[in-house]
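The full complex has more chains than appear here; those shown keep their coordinates.
So that you can tell them apart, the chains are marked A and B in the order they are listed, and the count of residues begins at 1 in each.
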Amino acid sequence: SPPEKPIIIKCRSPEKETFTCWWKPGPDGGQPTNYTLLYSKEGEEQVYECPDYRTAGPNSCYFDKKHTSFWTIYNITVKATNEMGSNISDPHYVDVTYIVQPDPPVNVTLELKKTINRKPYLVLTWSPPPLADVRSGWLTLEYELRLKPEEGEEWETIFVGQQTQYKMFSLNPGKKYIVQIHCKPDHHGSWSEWSSEKYIQIPTDFRVKD
Amino acid sequence: LPICSNGSVNCQVSLGELFDRAVKLSHYIHFLSSEIFNEFDEHYGQGRHFIARAVNSCHTSSLTTPEDKEQAQQIHHEALLNVILGILRSWNDPLIHLASEVQRIKEAPDTILRKAVEIEEQNKRLLEGMEKIVGQVHSGEVGNEIYSQWEGLPSLQLADEDSRLSAFYNLLHCFHRDSHKIDNYLKLLKCRLIHGSNC
């Protein structure tokens, strides 16, 4: 029998310059089946084929910079074909502006400091994910950090906007904390994964003057 | 306070400060446009597939605008400033009518009405700021060159409710896209002109 229609499961851009779509083949009736991704762009009649089926692995299509446009809707379908016939997925509409999911922030560092009047606080610093070009202003990232005492259950989450440094003033003396950070484009797209866990031991004399 | 020694004439807001304020405002306007678009879609768009009719419907699609990072970086900054001005001017008229016509939609939530009025005010304010920036960047007179005429008012006044709501959806969808373009181009220009592309 002809293959069942594939499903486009996800499209993602890691740095708002390129993007990749993945699909899930349907049952192929045991026949060798071939997949073709076709797309058209808003306001154009022309239909194009996937420029690169290999870079992002099996059942995927990678759109490099030259094939990636913003503020325009891609209409994407995947056709499965074998000897008995073919079947086309439902159309998947994508505006790359909305599918940006960056990699996690890197170089997360934690440092205990004291203010002029001897008050201890914790300074967290981090860097944007290397792939993301925030220097030019093309991509603007926002960050959120979470922390909790090592044996605690509940994370405390703090949105810190576009800063890459944060000062924590209210920490429990003698406690060991876990800290993670993730990031997201400033308006649209989704949060990255959390950065790897960082630990910091707050000294017992991390006491605010009585 | 900016030091304007008494009697000094050219005490003015610096280009860096103008860009800071313009970026904060364009960020806020796009935030408002996301809120009003999502709220309108939730309230009126459920099950009506307005998006299919909205594709390729923006009155500003005739304006040539950078569509990826390379194009945005290669365009001269004066040309990119003119693109921003062109988009902003193209939205002056439709936003005035949006703010008034939306009041006539049956049971339109107050939050949508208020946001429509505020978007119109803030867009005008950003246009004022951009003309100030262009005035400082290239000392020549601020020309009233490119902008795209909007003829959509009749569609906002159609008798058939579904068509009328679809016209509102299109307008909000297009403004949502264009205000994001403006915000993105401004952040790029600020990094290029004020921070030497090293934000």
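Following the convention adopted for this analysis, a contact is a pair of C-beta atoms (placed from the backbone, for glycine too) under 8 Å apart; a residue touches a chain by one contact, two chains touch by 3 or more.
In this text the structure is predicted, and so the values were computed from the model without any measurement.
Chemist: Taking the shown chains as one copy of each kind, please give their copy numbers in the entire complex.
Modeler: For the whole structure file, chain stoichiometry equals A x2, B x1.
FYI, only the chains that are shown with their structure count from here on.
Chemist: Taking each chain's centre as the mean of its CA atoms, how far is chain A from chain B in angstrom?
Modeler: 27
Chemist: Please output the residues of chain A touching chain B within their complex, sorted ascending.
Modeler: 16-17, 42-43, 65, 68-73, 93, 95, 97, 133-138, 140, 186-188
Chemist: Tell me, which parts of chain B touch chain A in their complex?
Modeler: 27, 30-31, 34, 51, 55-56, 61, 65, 67-70, 72-73, 177, 180-181, 183-184, 187-192, 197-199
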